[in-house]
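The structure under discussion is supplied below as structure tokens; questions concerning it will follow.
Note that this is a trimmed complex: some chains were dropped, and none of the rest were shifted.
A, B and C label the chains in the order they appear, each numbered from 1.
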Amino acid sequence: MQESGKRRGEKAGLPPGTLIYVGERPVEPTILSFELYDEKSLQEKIIKSVQELPKISERDAVLWIQITGLANIDTLQELGERFQLHSLVLEDILATDQRPKLENYGKYEYVVLKALEFNSLYDFNHEQISFILGTNYVISIQERQSLLFHTIREWIQNNSGNIRTRGTHYLFYSLFDVVVDRYFAFLENFGESLEDIEREVITEPTQETLQKIYQLKHIMIQARKAVWPLREVTSHLEREEPPTVREQTGHFLRDIYDHVVRILDTIETYRDTLSGMLDIYLSSTSFRMNEVMKVLTIIATVFIPLTLLVGIYGMNFPNMPEYTFPWSYPLLLVVMLVIIIGLLAYFRKKRWI
Amino acid sequence: MQESGKRRGEKAGLPPGTLIYVGERPVEPTILSFELYDEKSLQEKIIKSVQELPKISERDAVLWIQITGLANIDTLQELGERFQLHSLVLEDILATDQRPKLENYGKYEYVVLKALEFNSLYDFNHEQISFILGTNYVISIQERQSLLFHTIREWIQNNSGNIRTRGTHYLFYSLFDVVVDRYFAFLENFGESLEDIEREVITEPTQETLQKIYQLKHIMIQARKAVWPLREVTSHLEREEPPTVREQTGHFLRDIYDHVVRILDTIETYRDTLSGMLDIYLSSTSFRMNEVMKVLTIIATVFIPLTLLVGIYGMNFPNMPEYTFPWSYPLLLVVMLVIIIGLLAYFRKKRWI
Amino acid sequence: MQESGKRRGEKAGLPPGTLIYVGERPVEPTILSFELYDEKSLQEKIIKSVQELPKISERDAVLWIQITGLANIDTLQELGERFQLHSLVLEDILATDQRPKLENYGKYEYVVLKALEFNSLYDFNHEQISFILGTNYVISIQERQSLLFHTIREWIQNNSGNIRTRGTHYLFYSLFDVVVDRYFAFLENFGESLEDIEREVITEPTQETLQKIYQLKHIMIQARKAVWPLREVTSHLEREEPPTVREQTGHFLRDIYDHVVRILDTIETYRDTLSGMLDIYLSSTSFRMNEVMKVLTIIATVFIPLTLLVGIYGMNFPNMPEYTFPWSYPLLLVVMLVIIIGLLAYFRKKRWI
């Protein structure tokens, strides 16, 4: 946990309903923009204040309000008043340690997601994204400035896939789908790091490799926590989807559900792989120790007897008969050679060398 | 388990309904106080006996009776008679080894919670807190004197968040929330100890480090046992909440539930981290052993052959030709140097040094 | 498994309905006694035969028949005829390897429990206790003579807690509660043994310590098997409890259920502790090995080079210049001292000593 940003514990003691930013990272400045579109017209604008938002009386127009950065709490408060949002919703938007969830507040639904990003082993980020889904508006609130929903804006501009005729639910599903699709990219980047470390484990594992494996494990636990609740969120959405909406959105939601399940599957596979790598790491450590022990044993077994032998002929007893034979020195050298060869042959037979 | 305080086993054999304090710590003296408030008026008092409690006939006034310390069993008994509490409730209040639970006795609900405190690795406490939630009164019973509900008393004095207009349920939820919010502080303190020991595991683990890890693991198991049943308690409260109450308390209860789930999540993460630390500890032990073995093997491999060599020229055979060559001694020293350099190069190639 | 007592396998092949004692321990002689009581009167007697049992026509009197020891199969058979017990019930009473369970036979309920006793690590016993709960009688059947239900008999004699006015269910619950309360004493004794071995693991673990840990683990598995089904038994009893009975017995049953859950909790905690002890044991074994290895390596590293050095000056080359310098011997001793001090300083720096 970093120093910047407030921590949850500091909030304890404040009466419920007090708005305050809770997060690990420093807060970013708030930018507010909207798109108002129907099949024929499209209006886009970056605005300074909630007052500038257009009225939404026409039945078929969709209003998408996009907020990035959580620094300006007043903007959120005004938005809350304008759309009659519960104070707990505003609190949850500001507290970026939420779990993904869906809450039905009657007139609107509140959905929290986590977007994950993995660049390298030590560059792993997650961003909280909140949605308010009303009858003819969608509000998306992001912790940070990013190009995440850029493609959706382009689809709206080009009316790709008839997005402009398909209503608020279709817009919301598209935004949801963008976040879910990011997990695939996340998992591919992760998978590449995994392969790098897998190679490291097999070729030359160090104490550091172990810490890398635990780092990856930790990230997978985070990812699982971000994705797991989405199963429930999507099936909840499907249960509550009005039949008229289903006609417009087709089997889109079921497709998202399918993706979520597949992402969870991949996460489980990666966790299994990581456990396997851990075992290989530990086993290879003990394997190398074994090898070291063998070298030591071979050296000791070969040289210690020879050392005894030469020690014997270094003794100073006056009447050792070997000293009088002329060929005893070369003979001894031959005997030593025979011992060396014999022992090495024995070790080869036992598959030690 | 300490000596002071009665133990559960000593209670076996007494007929049901016998009131007796059961706990690990020495019992604290009982202090009795109350607040009686409605929107306009507020009455606060520390009292000596249950007889001094005010009558509660007015419909909208809320009576909050606060008891700290369980030494005075008579006070509890009188309270039980006054509010017609079941004898099993009184028994459970006195037995401080309860699990968190909610029991519906018709006219009132009985709730037990555990407040956790973590100051350092060897200063971990838990306190049992009981609530009786009646139609127009709330009784809170704490094992020990503390400032835990101090903030609530201040809110009542200042009528923060309109607490004085919102009835008994809102008061009870606020007290409940205070206990739950304490877990966040608890987990932050715990997290810091965890990081300290994580550093210790990586830099210089000792046998003691292992016992610290198990100490932390043990605390996490305790914490999980204290928090886990709260999921059921809160969802039970939500199911039974009368619709009129819900209007007053808003989505407060759902928010508490959300916090409980998040706390459980963090506990799970910490447990995972502890398991990882255990693995790193064990692996680093075997890693260091490996290193020690290598040093031993290198020493033996370099010096034992040289010792053989000098042993050969310590032999007393009269006709060893080497003794007659004038350069054999310096030549031997050169050969020994070559052997040393060769072996070290070989070890470097094998990445042993 | 001991030799005495019949084993389950030997029963295979007999037609169903054949009564035979199955158990690990030798069977004990049967003693039959009863209490017949209502609010005003009490009759107690040890009797020889089922014929001596009093008639039970009065509505409010409760008959408690107590049987200890299973040697006399005829007594059981007569009892079965008198109270129209199913032959399978009689078979189960005699087969002391039952799991705790409740079976409803319409006119009566059959309940099996296990009483546990833990005196020391090698003195762990369990006894099967069967109950027949009829409309106005309770039959308790114990495997062995014991003072287990002594307190209940005293309560009846003194009418403690108005036991004599509260009917058969209250009697049955009291007996049940006595068995459950014994588990607390069991767990406290167990906890003390656990602490002893915990100390042993940390100070001086031997191969025997490991076996003790497994012995404790085994006992916890047994205890869990004895207690776990009681959750179902108690909730089953609660479901089937007639409302009139509930008035008499209050929340007694819920209290028993609570105790059972708490006992299971403690068992889980003990199992966790045992797993932790196992890990500490294994880790401390490898830690000590590490220490031994270090001593070996230090000795080898210090002395082997010195041995080489003195070996060099034991060589017999005629023209070694060192032999002619007068100070070479003391100089060599100084060099050797420098080497020793240098290596020891190096090891201290590496934290090996």
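Following the convention adopted for this analysis, a contact is a pair of C-beta atoms (placed from the backbone, for glycine too) under 8 Å apart; a residue touches a chain by one contact, two chains touch by 3 or more.
Predicted model, so just to flag it, every value in this text is computed and none were measured.
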item: Total identical subunits in the assembly as filed, 3 in place; value: 5
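Simple rule for what comes next: only the chains that are shown with their structure count from here on.
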item: Common touching chains of subunit C and subunit B; value: none
item: Farthest chain (mean CA position) relative to subunit C; value: A
item: Mean-CA-position distance for subunit B and subunit A (Å); value: 27
item: Centre-of-Cα separation between subunit C and subunit A, whole angstrom; value: 44
item: Where subunit C touches two or more other chains, by residue; value: 314
item: Parts of subunit A lying in touch with subunit B, wherever the complex brings them together; value: 1, 7-9, 11-13, 15-17, 86-88, 91-92, 97-99, 101, 103, 105, 204, 207, 210-211, 214, 217-218, 221, 225, 278, 281-282, 285-286, 288-289, 292-293, 295-296, 299-300, 303-304, 306-307, 310-311, 313-316, 320, 322-323, 326, 328-329, 332
item: In the complex, subunit C residues that touch subunit B; value: 151, 155, 160-161, 163, 174, 177-178, 181-182, 184-185, 187-188, 191, 202, 250-252, 254-255, 258, 261-262, 265, 269, 272-273, 276, 279-280, 283-284, 286-287, 289-290, 293-294, 296-297, 300-301, 304-305, 307-308, 311-312, 314-320, 351-352
